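Every protein chain except one is present and positioned as in the full complex.
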Amino acid sequence: MLLPTLREQVLHANKEIARRGLAPHTFGNASGIDRLGADGSGREPLVVIKPSGVDYAALTAADLVVTDLDGKIVEGSLRPSSDLDTHTLLYRAFPQIGGVVHTHSEFATSWAQAGRPIPCLGTTHADYFHGPVPVTKPLTAQQVAEAYVRNTGEVIVQRFRDGNLDPIAVPGVLVAGHAPFAWGISVAEAVEHADVLEYIARLAFRTVLLRLQYDPSGPSDSAIPVYVSEHHYQRKHGPKATYGQL
Amino acid sequence: MLLPTLREQVLHANKEIARRGLAPHTFGNASGIDRLGADGSGREPLVVIKPSGVDYAALTAADLVVTDLDGKIVEGSLRPSSDLDTHTLLYRAFPQIGGVVHTHSEFATSWAQAGRPIPCLGTTHADYFHGPVPVTKPLTAQQVAEAYVRNTGEVIVQRFRDGNLDPIAVPGVLVAGHAPFAWGISVAEAVEHADVLEYIARLAFRTVLLRLQYDPSGPSDSAIPVYVSEHHYQRKHGPKATYGQL
Amino acid sequence: MLLPTLREQVLHANKEIARRGLAPHTFGNASGIDRLGADGSGREPLVVIKPSGVDYAALTAADLVVTDLDGKIVEGSLRPSSDLDTHTLLYRAFPQIGGVVHTHSEFATSWAQAGRPIPCLGTTHADYFHGPVPVTKPLTAQQVAEAYVRNTGEVIVQRFRDGNLDPIAVPGVLVAGHAPFAWGISVAEAVEHADVLEYIARLAFRTVLLRLQYDPSGPSDSAIPVYVSEHHYQRKHGPKATYGQL
Partner (left out) sequence: MLLPTLREQVLHANKEIARRGLAPHTFGNASGIDRLGADGSGREPLVVIKPSGVDYAALTAADLVVTDLDGKIVEGSLRPSSDLDTHTLLYRAFPQIGGVVHTHSEFATSWAQAGRPIPCLGTTHADYFHGPVPVTKPLTAQQVAEAYVRNTGEVIVQRFRDGNLDPIAVPGVLVAGHAPFAWGISVAEAVEHADVLEYIARLAFRTVLLRLQYDPSGPSDSAIPVYVSEHHYQRKHGPKATYGQL
């Protein structure tokens, strides 16, 4: 069986998003990539992803599907997640990332449905996302008809290109009218980012409602000062980071 | 004992709606139907339903009540759910369905109390409901006085007839001022639909509140484009569905 | 030890309000009354109540305090709940009740803090409360200075007297700026009513917020029609009740 270690990591990630309540029913999927291929011999990169519509509880490492970067199945007897083409496109466009997680987590999805980016309203946000959590443009009718899943990836990549955003500094996005995608250098980090994204979506939801109570006319998404968010982001991610152990 | 398999499925469904928090106290009930009757001999269809006011934890398969489609008890020593006449009417009006679930789940009930249909605000919704989750008209004083429970079914059926809705494509409804009913081709699917209905009610609640923050004047229930919702619905339910395993 | 059975019921009730999340920390207390006294010999009624500030987890039946209807300790070495005088006043004013529960449950307390009665917005409410959940007047400075705890009971009783309310049909109240009290014919029923009160407070909170989104100008607490609420209440509590088992 190809990629036993990555299979275990991807299996764990899929179970984690269920356990943390980020993906009720089968509303979510996690994948990981081995960019050197299974044996490090310079073969094509290989992606390990959840099969479609399988319950998280019953999932085993052997159920996972291995594909190449074009989504062609290399190993596995089950159909891959119906979101596969979004994952592979993200891996092609963002060469720094090692894992992708898609959820329909409650508050992040509500922001996605509202079609609004999540402004940076506090340091919890600034510790993980360098700037707002962006929201994509809606897909056009043509994009849906042509290749819905791949074009979901396209609108994400477009949003990062248009905004000149670094996917390592902004490790997630809201697809308008749909739900969030998050990623990281590993699939475990992608899970963490998906979970933090849900948390900051909860904080931001309550914050904008509170602000409206007190100042109905004012802008409800004015962010914290850049000198604060920048400080927080850099102390955790910058070259002189002081957070965590060395 | 009649229908041992269906009894087990209905028992499990009743325990599931309690376990998932959809029916605190005894605010809910699930039933299933065997349309061929107990022995497949062409007898009248038989319905298996929860007895009234019994705690979910204590419920056994033998406690369940078997009735015909007119609600006449065929087997069982306990009184059936006080909502029986709604269930039987739905089985008579919607011949495609095999199970019915009634809950007072928190957010779906809040939408029902607000008397508003849940607009299709995202793909989570579109994956399960083909169009908005409809809301019935309120019962008239005469309908209440005459036959409250049966007429609860009548206003549901009326809503589907008036809107030319397919109960398989729209597997649930909000009864105005009351709570949701959901159904499916089996009682297990009815439970899943009741649970998803609660989830999309939560998403929609947060979405409309967020939209109001940012655009107090605009319509807060404008749905996602039909070409998106249609695509999502069809990829899961249409003839060329690509979701799940074959 | 006096009243071993009632002690067990009151112990269980206190642990239940903690287990159900109605009383975080020590924000709550439950009591029961034996109106014939310990031995049924026509002695004064006796109240069994939680001691003050003791953790629910550590509580034993022997820790409970027995008092007469004036709050004089008859048995017990610990100080009774600081809310004792409210409990005893309710037992004196409402001779039909057998148990009282005080909580600071999250949504009922939020309504109490908002100083608003909970309108009857649906059948979940109508099944348990005959009309709105009333809210008391605020205590005056003199009432607080004179006898705060007893006068908390006084404003409750006053509210029921002014509104000509039946404490069996309306088994709970919101004390303005404070929190809910609920009661029942037994302490177990009082717990159930406290729990249902929290649930309908949650439903009502979401309902009024939803209504405001769609109709900012309209009244957000218009109730369901009386012919519906009356029907629901009577089918559960009236002389011809059809709910539950005989």
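Just so it is clear, A, B and C label the chains in written order, and each chain counts residues from 1 on its own.
By our rule, contacts are C-beta pairs under 8 Å (C-beta built on N, C-alpha and C of every residue); 3 or more make two chains touch, one makes a residue touch a chain.
These numbers come from a predicted model, not from an experiment.
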item	value
Touching partners, among the displayed chains, of the absent chain	A, C
Touching the absent chain when the full complex is considered, from A:Leu69, A:Val157 or A:Leu203	A:Leu203
Touching residues on subunit C - with respect to the absent chain	24-25, 27, 51-54, 78-79, 82, 104, 106-107, 109-114, 116, 138-139, 141, 144-145, 148, 177-179, 205, 208-209, 212, 216, 220-221
Sites on subunit A contacted by the missing partner chain, in the whole complex	121-124, 192, 195-196, 199, 202-204, 206-207, 209-211, 213-214, 216, 224-225, 227-228, 231, 235, 242-246
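In this section, only the chains that are shown with their structure count from here on.
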item	value
Steps in the shortest chain-to-chain touch route ending at subunit C and beginning at subunit A	2
Angle of the C-alpha superposing rotation, subunit A to subunit B, to the nearest 5 degrees	90
Length of the line joining the C-alpha centres of subunit A and subunit C, rounded to whole Å	47
Geometric centre distance via CA averages, subunit C-subunit B, whole Å	33
Multi-chain contact sites of subunit A, meaning residues that touch two or more partners	none
